[in-house]
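The complex appears here without one of its protein chains, the remainder shown in place.
Letters are used for the chains, namely A, B and C, taken in the order the chains are written, and counting of residues starts over at 1 for each.
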Amino acid sequence: MLALSDYIFYFLAFTAFFSACSVILVQNPIYSALFLASTMVAVAAIFVSLDAGFVAGVQLIVYAGAVMVLFVMVLMLFDLKHDLDAFSPGILSGAFKLASVGVILGLIMGSIYMSADMVFNSQVTPIPATLDPVRGLATTLFGNYLFAFEVIGALLLVIAIGAVTLSRVRGGTHAND
Amino acid sequence: MPMTDVFLKVGLNHYLFLSALLFTVGMLGVLLRKNVIVILMSIELMLNAVNITFIAFNRFQQPEQYNGQVMVFFVMTIAAAEAAVGLALAVMIFKKFKQVNIRFFEHLKG
Amino acid sequence: MTSVLPVIVLFFLVVAFGAGILFIASFLGPKKSPNPAKDMPYECGIPGTEAPDSKINVKFYLTAILFIIFDIEIIFMYPWAITFLDYIKKGEGAYIMGAMGVFVLLFIFGLFWEVKSKALDWD
Partner (left out) sequence: MGADKFEISVNLIKMAVIFLMMIQIVPILVWVERRGSAFIQNRFGPNRVGPLGLMQLLADAVKFLFKEEFLPKKGVALLYYAAPVMALVPGALALASLPLSPTIHIEPFHLFGQLWAGVDGKGYDFAFQGFSINVGIVYVLGISSLGAYSLLMAGWGSSNKYSLMGALRASAQMISYELALGLSLVGILMIYGTLSFGDMMKMQEAALTYGFFGQKFTIPFLPDWGIFHNPIGMLLFASASFAECNRLPFDLPEAEGELVAGFHTEYGGFKMLLFYIGEYGHMLVASALLAIFYFGGYNIPQWLMTLLPVNHIPGNLGAILFALLAHVVLLTKIIFFLWVFIWVRWTLPRFRYDQLMDLGWKTMLPWALVNVILTALWIFCAQG
């Protein structure tokens, strides 16, 4: 019998997959962005069901709350409603692309299936209640990954400067600078 | 393991299958769509799929360690940074050509 | 694994409430009477004029980009904040302060640069 958590997984997985497909099939990019946001929320819910609550929260704040809002804002600001020929032209190249994606999907699925015996054994072990997940995450982040963390800080600084500089290149509203 | 159990007992494999599906959908989007912004969105989709894999492996293989979650943290950061720069580029293209076709990226010089 | 279920249930409850209310209201209200003035975009009662090619204000999307970047930096401070006391009690306070100190310095430098370069100025 399916347990309750399995129903939840299938529901969330279906939501994520359905909205992901809609992202690439819908003509209007604004709808694409909204569907992608719903995929992100479904993925965040999947994270919660995998006991990664903090990462789920970050997913909501960063992806659903910031990145997708940026996408939606850009699409609305520039009025990109009319995206008539949404797909790249060419039947032959299209078929080729589809086929290559199919091959890759087959390979991934096959490899997952082949290793099924290896990973199927790993049943869910409940996390001990004494462990505070966020504490553990923080200790790992500031322990083993400290260097990566500082590099991320530097990267974000570079991105902040780069994005502003990019938006200043001639032709923008900053042409008078 | 009999085949009927495959659907009845959700385990690590199901999360990996979901991740593979989402990744493929994102890849299709990158290959098939012309709109730069939709392509960027498809890339975000692929990164999300990867994140599911990280979290699922973390939960099922090392439930008392947090390496997978920290990785997801970093992936999200990189994804957001990539989206920020990508959109800045897309806006530049739009201002120049009044369209956000991926074709126009080759005209961006200096 | 089911801790997300109540959130989903409440979400559907809220959506059902909102959609239901709108559905009921659409029955109770009078039917739509066609009227050219009513169909026009509302502009304080003045006959509406469509904006020709409204000027794109890049500020909005620039703000959103900067928001994303600073938001991530703030999110990184949360796990730091809640383990800060633990590290100090372990006697590793200088280590954790230094770890975040470098990060915060980069943050401050970024913010300072954005203010200096007038990227945050609205006319």
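The rule we apply is simple: contacts are C-beta pairs under 8 Å (C-beta built on N, C-alpha and C of every residue); 3 or more make two chains touch, one makes a residue touch a chain.
All values reported here derive from a predicted model rather than from experimental measurement.
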Contact set of the excluded chain (shown chains only): A, C
Listed residues A:Ala16, A:Leu77, A:Val101 or A:Leu156, member touching the removed chain: A:Leu77
Which residue of A:Ala66, A:Val101, A:Leu141 or A:Val164 touches the chain not shown here: A:Ala66
Residue among A:Ile104, A:Val134 or A:Ile161 that touches the chain left out of view: A:Val134
For subunit C, residues in touch with the removed chain: 2-3, 5-7, 9-11, 13-15, 17-19, 21-22, 24-26, 28-33, 38-44, 50-51, 54, 59-60, 63-64, 67, 70-71, 74-75, 77-78, 81-86, 88-89, 93, 97, 100, 104, 107-108, 111, 114-115, 120-123
Contact set of subunit A toward the excluded chain (per top definition): 30, 34, 37, 41, 44, 48, 53-54, 56-61, 64-66, 68-69, 72-73, 76-77, 133-134
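Here is the rule we use: only the chains that are shown with their structure count from here on.
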Chain located farthest away, centre of subunit A as origin (C-alpha): C
CA centroid of subunit A to CA centroid of subunit B, Å: 5
For subunit B paired with subunit C, centre-to-centre distance based on mean C-alpha positions, whole Å: 21
Multi-chain contact sites of subunit C, meaning residues that touch two or more partners: 56, 58, 61, 65, 68-69, 72, 76
Where subunit B touches two or more other chains at once, by residue number: 73, 76-77, 80-81, 83-84, 87-88, 91, 95
Complex interface listing, subunit B residues touching subunit C: 73, 76-77, 80-81, 83-84, 87-88, 91, 95
Residues on subunit A engaged by subunit B in the complex (per definition of touch): 1-2, 5-6, 9-10, 13, 16-17, 20-21, 23-24, 29, 32-33, 36, 39-40, 43, 46-47, 50-52, 54-55, 58-59, 62-63, 66-67, 70-71, 74-75, 78, 80, 83, 85-88, 94, 97-98, 100-101, 104-105, 108-109, 112-113, 116-117, 119-120, 122-125, 127-128, 131, 133, 136-137, 139-141, 144-145, 148, 152, 155-156, 159, 162-163, 166-167, 169, 171-172
Complex contacts: residues of subunit C adjacent to subunit A: 1-5, 7-8, 55-62, 64-73, 75-76, 78-80, 82-83, 86-87, 96, 99, 102-103, 106-107, 109-110, 113-114, 117, 119
